[in-house]
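Note that this complex is displayed minus one protein chain, with the remaining chains in position.
Presenting chain A:
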Amino acid sequence: MRGGSLWQLGQSITRRLAQSDKKPLSPRRYFASGADLKKTALYDFHVAHGGKMVPFAGWSMPIQYKDSIIDSTVNCRVNGSLFDVAHMCGLSLKGKDCVPFLETLVVADVAGLAPGTGSLTVFTNEKGGAIDDSVITKVTDEHIYLVVNAGCRDKDLAHIEEHMKAFKSKGGDVSWHIHDERSLLALQGPLAAPVLQHLTKEDLSKLYFGQFQILDINGSTCFLTRTGYTGEDGFEISVPSEHAVDLAKAILEKSEGKVRLTGLGARDSLRLEAGLCLYGNDMEQHITPVEAGLTWAIGKRRRADGGFLGADVILKQLQDGPTIRRVGFFSSGPPARSHSEVHDENGNKIGEITSGGFSPNLKKNVAMGYVKSGQHKNGTKVKILVRGKPYEGNITKMPFVATKYYKPS
C-alpha cells in the first residue's frame, strides 16, 4: 500500500449483468442494507454525485461516478482526483517506546526517520511474509501515525494489540489510539497542491513527498501527508469526520470542477500504472518484501540488525537473492489478469500474473506478477495465457507511467 489505500476491487468486482444463462433468473436480495455494510462520512455525498456504490471490505464505496473509469483515470493525471479512502484504518502509537515497539513489527528504520517524515513499510510475519503494507509516519519520537488497509484492519489491529500487550508486560511504554473519529481523503494529481493551498495558510511548497504535518485545513485540524497511491503528486488528508463533507466540497469548488470525485475503479488503474502493489493481489502472507521488490523499504540498519518478525528469512533472501521476483509486463491481446500463467517462449511456466488490466493513460495492457529469478530481466519475452490461449508479452520495468512525486530538486 502506498499512501494508504488499496483494494481487491479492481481485479474482482464487476457489475453483474445477468446470472449464468443456464440457471433460471430469480430475483436476488443482494443489496446490503445499511446494517450490513459500513458507510463513510461521504456516503450520501457520493450518491448525490452519481456514485455507483459497491461493497468493498465491508464498506459501501464508490467504484466510479458519472464519468467512465477510463476518463476518470486520465483526468487524475491531467487535472486531479479526490478519493474517499475513509474505509482505511488510521491509528497513532504513542509513548516513550513506540518507536522500538513498531520496529519489532515492520521492516522500516523508524528510529532513523526524521520527525515529520514517513515511508511505505511492510508488517511481516514469522516467515518474513507480508501481513500488510502501510504508510507510517514518525510525527515525533513519541508519536507514530500509520494507515493500514481496510481489508486487513481486523487482522492488523489484532496483531499489533497482541504484540503491544507482550511489549508492555516487559515494561515497555506504548499505547495506541485508533482514529475512527477521522476520515481519510486522498487528493492526487497536478492540481492537488495548488487547490489545497487555497484551503490552508501553511506553505505547502515546503512539504515534500513523504513528509507530514498537523495543520488547519478549511477550518479544521488535519493530519496531512504528502503521499498517495497513484504516482502523482498529492496528499492524504485525515480530517475530523464531521468536517469531511465540507472539506470535500471545498476541494471540488476550489478546483472549479477540474478535480473530480474519483472511485475505486480508477484508483486501481492508477496504482497499477504506477507499479504499486495491491495487498491481497501482489502481496500476500507468503510473499516477502524482498520478493515484492520492496528491499528499498527495509532500512539499512535493519538489514544488518534484523529485530522484526521473519528477519532471519528476509536477511537470508537479501544475501542469497529471492527465488521469485515481482516484475511488470506489457502484453498484446486481452488484458492479462490475476492468476494468468506466464510462460517463457518455449511454453515452460515461469510465473504468474497477480494484477493487470488496460492502462487508460498508456492505452495498452499492463500487468504485474512474479517470475522465477533468472527469468526476470527487462525485455524478457514471455507468453501470457488468457482463457487458455497464449499471447505475446514482455517483462518491463515499473512504474509504467513515470511518477511525479514532489521532491526537493
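Rule of thumb we're sticking to: contacts are C-beta pairs under 8 Å (C-beta built on N, C-alpha and C of every residue); 3 or more make two chains touch, one makes a residue touch a chain; residues count from 1.
Basically, contacts and distances are computed from a predicted model.
When the listed names "Cis-prenyltransferase", "Phospholipid-transporting ATPase", "Serine/threonine-protein phosphatase 2A 55 kDa regulatory subunit B" or "Glycine cleavage system H protein" are checked against UniProt, the chain not shown comes out as "Glycine cleavage system H protein". For the chain missing from the display, the contacting residue among A:154, A:180, A:256 or A:320 is A:154, taking the whole complex into account.
Listed residues A:265, A:293, A:310 or A:393: the one in touch with the omitted chain is A:265. Only one of A:176, A:358 or A:405 touches the absent chain when the whole complex is considered: A:358.
Among A:119, A:227, A:281 or A:380, only A:281 touches the chain that is left out of the view. Interface with the hidden chain, as seen from chain A, comprises residues 8-21, 25-28, 30-32, 36-37, 47, 52-58, 60, 63-64, 68-70, 151, 154, 265, 268-269, 280-281, 333-335, 337-339, 357-358, 360, 387.
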